[in-house]
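One chain of protein is taken out of this complex; the other chains stay put.
Up next is chain A:
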Amino acid sequence: MLKYFTFRFLSIIPMLFVVTIIIFIGLQLTPGDPLTYLIPPELLASANFDLASYKKAMGLDAPLYVQFFRWFSGMLQGKLGYSLVDGTSIATMLGHRLPATLELAAAALIISSVLGIVLGLISSVRQNSAADYGNTVIGIIGISIPEFFLGIIAIQIFSIKLGWLPVGGRLDYGESGFLSLLKHVAMPALVLGFSLTAALMRYTRGTMLDVLGKDYVKTARSKGLPEWKVIVKHAFRNALMPVILLLCFRLPMLIGGTVIIESVFGWPGMGGMLLNAVSAKDYPVVMIATMLTAFMVLLASFLVDLLTALLDPRVRFD
């Protein structure tokens, strides 16, 4: 099994390779040449400016595939390159921004999985109760209202009207405590994870209702087990796997969602960086940022496999 998962993990690299090729080609297809942004137009227009030698110096004269391999091998060695716009090293930029995004995504993931699963469980056990209907309403809101809109409403209510939570940002100036961090991350994380919470809740409810009708649940009851044990141990343990699969499949959406949520809440993460880079055609930055997203998606699908194997005794690799 270890062998299988080592292999499975290493296979992420060729997949990433393919993804980066696609991103690279996509960027080549978009109109505009980065040089037109880099070189002042006056200079470009002047007669004695040698564009060819300039390109050569930047390595832009080589065929596209050579450019690509240079870039890819550099990246594998940790040379992420520099921003075209202000020349800062991308590695430094990531060092500042990646932790913030990961923190936001992790907080959203934890909040929504706990909340979604617990509410879903309650809904399934108390089917057609007031709590179940309440959860259904939350679910519909979560699935149908766009996140940025929800974010704006949340800021209106909790920050501006009630003044409970900060409007945005990651930490207040001069503050560093965990509590301050929590205060800042709570609202963006909840908003970011809201649709995931709703999806998990609906899915947990459905899967649990299905499992609760199974004969082995009846067997568990026939042993005289208390109801909580029947539900949590015998039923939920079986419902858990499909729920975790859904969670992993939704992970990319959660990460993608950070781009918008970060700008709504002024969260200093990758999202803002990516938005700036796209509008400035700062393609080294765009490449790295999208590649990181792709990496997280691939990692999520790896986790799906790993967890499936760990949770389901029927899955074997031999």
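Criterion: a contact is a pair of C-beta atoms (placed from the backbone, for glycine too) under 8 Å apart; a residue touches a chain by one contact, two chains touch by 3 or more; residues count from 1.
In this text, contacts and distances are computed from a predicted model.
What protein name does the UniProt record of the undisplayed chain give, "Carbamoyltransferase", "Cytochrome C oxidase, cbb3-type, subunit III", "Peptide ABC transporter ATP-binding protein" or "Iron-sulfur cluster assembly scaffold protein IscU"?
So the chain that does not appear here would be "Peptide ABC transporter ATP-binding protein", according to UniProt.
Return the single residue from A:Val85, A:Ala131, A:Leu225 or A:Leu245 that touches the missing chain.
Answering carefully, the residue with contact to the hidden chain is A:Leu225.
Can you tell me which of A:Ser112, A:Asn135, A:Asn238 or A:Thr258 touches the chain that was removed from the display?
In the complete complex, the chain left out is touched by residue A:Asn238.
Please identify, in ascending order, the residues of chain A that touch the omitted chain?
127, 213-216, 218-227, 234, 237-238, 311-314
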